[in-house]
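Yeah, one chain of the complex is gone here, protein chain that is, but the others are all in their spots.
To keep things simple, chains are lettered A, B and C as they appear, and every chain counts its residues starting from 1.
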Amino acid sequence: MSDHHHPHDRPPNPYHQSARSPERDRELAERVAKLESLLAEKGLVDPKALDRLVEIYEHDLGPMNGAKVVARAWVDPEFKRRLLENATAAVAELGFGGLQGEHLVAVENTPKVHNVVVCTLCSCYPWPVLGLPPGWYKDAAYRSRVVIDPRGVLAEFGTTLDDDVEVRVWDSSAEVRYLVIPERPPGTEHMSEEQLAALVTRDAMIGVAKVAAP
Amino acid sequence: MSDHHHPHDRPPNPYHQSARSPERDRELAERVAKLESLLAEKGLVDPKALDRLVEIYEHDLGPMNGAKVVARAWVDPEFKRRLLENATAAVAELGFGGLQGEHLVAVENTPKVHNVVVCTLCSCYPWPVLGLPPGWYKDAAYRSRVVIDPRGVLAEFGTTLDDDVEVRVWDSSAEVRYLVIPERPPGTEHMSEEQLAALVTRDAMIGVAKVAAP
Amino acid sequence: MNGIHDMGGLTCFGPVRREPDEPVFHSDWERRVFAMNLAGMAFLGPVDRARHAIERMDPAEYLTTPYYEHWLAAIVTMAKDLGYLTDEELRTGRAAGGKTPPHPPPTADMIEALVRSGMPATRTDGRNEPRFRVGDRVRARNLDIPGHTRLARYVRGKVGVVTMHHGSHVFPDTVAHDRGENAQPLYNVRFEAKELWGDNVARRDCVHIDLWEDYLEPAGETRSAP
Partner (left out) sequence: MNGIHDMGGLTCFGPVRREPDEPVFHSDWERRVFAMNLAGMAFLGPVDRARHAIERMDPAEYLTTPYYEHWLAAIVTMAKDLGYLTDEELRTGRAAGGKTPPHPPPTADMIEALVRSGMPATRTDGRNEPRFRVGDRVRARNLDIPGHTRLARYVRGKVGVVTMHHGSHVFPDTVAHDRGENAQPLYNVRFEAKELWGDNVARRDCVHIDLWEDYLEPAGETRSAP
């Protein structure tokens, strides 16, 4: 996922992921190791099951899944119809679903409507199609402001919208998870479904970016 | 000001005044000294004027002033009438007024009405009659919760009110400052104005406590 | 509980900060916390209990710690609340009494199925008949809720239009506190930016948010006179 990174003129965010000191990280590593050994000893978790979970979420799931869903919707109008009607079922056709994607809804960007997804209360995110969320999606800056100032937040991602475009912010307050179907960029008429999927970024499916023309 | 201190079952508050480390305090002392010398050099402040300000607010102003106002109101119904009608003018009769007391309003506790003062947005407080505010008045816990759960907050100060007492919370959002006139406790009928003033606490004039019978 | 986590509408956190080439996890302990939280749900769940455990963090700590420290706090809080862990055990790292779980934990070979099947929040044994229809104008109730809720403060008292009926979902406010699943119709409601953020807002934007039936009332209903 190629995220364009902007330099900012404010000092480093004190609560930014990467700001954690090596000492603090070591301290946390020790605490967590102790906790895991306790929970394992008590029969609350099986360390091998944890290994398996990490493997799945670190390697098997990610925005490449969602990108396949979007590309299919771009090339197959019938699939797109089913996706917009019942995204959970349509996404299952491609083999995706499960934890944090039990109730999926797809929302479509058009020249007059731009959708963007957030979870203001915690960090809900459609894992089966996008994997685990990036740090900024879980940070206060995004969660607090995108509902009240979506255009300002989108501009920080380099996404500017005309005044006559309606911005719809989807706040994931329940167990329903939202996936944005970005607009298919011009100049992609002769591309294959696989080539199209390679264009679709995580940020476009969250709704903070558009899919760039190839 | 005899504040009864409750032990609490939660860990020490990280943003409590007394939690500042000696290192941090030293660092702040250095920063402030540097800043003062800069501001003085530039002619923005006169260090001797700062000395005088500290002297006044550390020694001359304090809740003993408000206590005199309250005691006078208890013994002199005409003064109390004037105090409730125009507290700025009535308080000036006793020689008090000025910064952060330019627009005073006195509110009276009765058996059926209990008043309590806060500044949710910062820490506004009637300096000429109460001096500078205690730390808890400026902390998030008090500022955030006393408006939504005044009875819960008052209970933490040992002040419990019957259900049929109306609690009025005064949020000092402008330059008007509020002073609570507590109820005169029973058994004080034969006390002098000076003796009465000695009973009146800061907390009773903020409204988080009642004046205890002698 | 009106907590710092309920931050929709605050404008004080500065620009969004992105990390270039961000990895899925930054440290191995993040991997373990992530997985412990998921696997531990078998005994520590439901998810709304975990959310509420995070909501109970010290607000300054909540704002200054990254995400997986929140999850770590949640695991510890829940395990302690449910009697599986004691403070002493956490200090020493040695098991010393405490409750035993009623069955063995999920094993590695069960994980794939768990991830694939998920944990649907829909139920058929609750209230199924929707009170509102798509297109209805509704008001999000203003409610004083001491515990967990998903009724975000920024919509309380505001009027919107129902855009979807999602079926009947488990109710967070009760399930987080062991007061039952209380499944009931869940709706998606659209609120105009002008209604939410101020009558001086000109942009034609909106927020869609999912709200349970108990959070809603018909918009025509008289509000109590003050």
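Note that in this section contacts are C-beta pairs under 8 Å (C-beta built on N, C-alpha and C of every residue); 3 or more make two chains touch, one makes a residue touch a chain.
Just so it is clear, the model here is predicted, and its values are computed rather than measured.
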item: Contact with the hidden chain (one of C:157, C:180 or C:218); value: C:157
item: Per the touch definition above, residue among B:99, B:198 or B:212 touching the missing chain; value: B:99
item: Contact residue for the chain not shown (choose from A:140, A:167, A:180 or A:196); value: A:140
item: Absent-chain interface as seen on subunit C, which is shown; value: 1-4, 9-14, 55-56, 58-60, 63-64, 137, 141-146, 153, 156-161, 191-192, 194-195, 197-201, 223-224, 226
item: For subunit B, the residues touching the chain missing from this view; value: 3, 5-6, 8, 10, 13-18, 20, 25, 28-29, 31-39, 41-46, 48-54, 56-58, 62, 97-103, 105, 120-123, 131-132, 134-136, 138-145, 147-151, 153, 156-157, 163-164, 166-176
item: Missing-chain contacts mapped onto subunit A; value: 14-15, 140, 148
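The criterion applied here is as follows: only the chains that are shown with their structure count from here on.
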item: Distance-maximising chain from subunit B - centres being C-alpha averages; value: A
item: Chain pair with the greatest number of C-beta contact pairs; value: A-C
item: Distance from subunit C to subunit B - Cα centre to Cα centre, in angstrom; value: 39
item: Rounded Å distance between subunit A and subunit C, as computed from the means of their C-alpha atoms; value: 17
item: Subunit B residues counted as touching two or more neighbouring chains; value: none
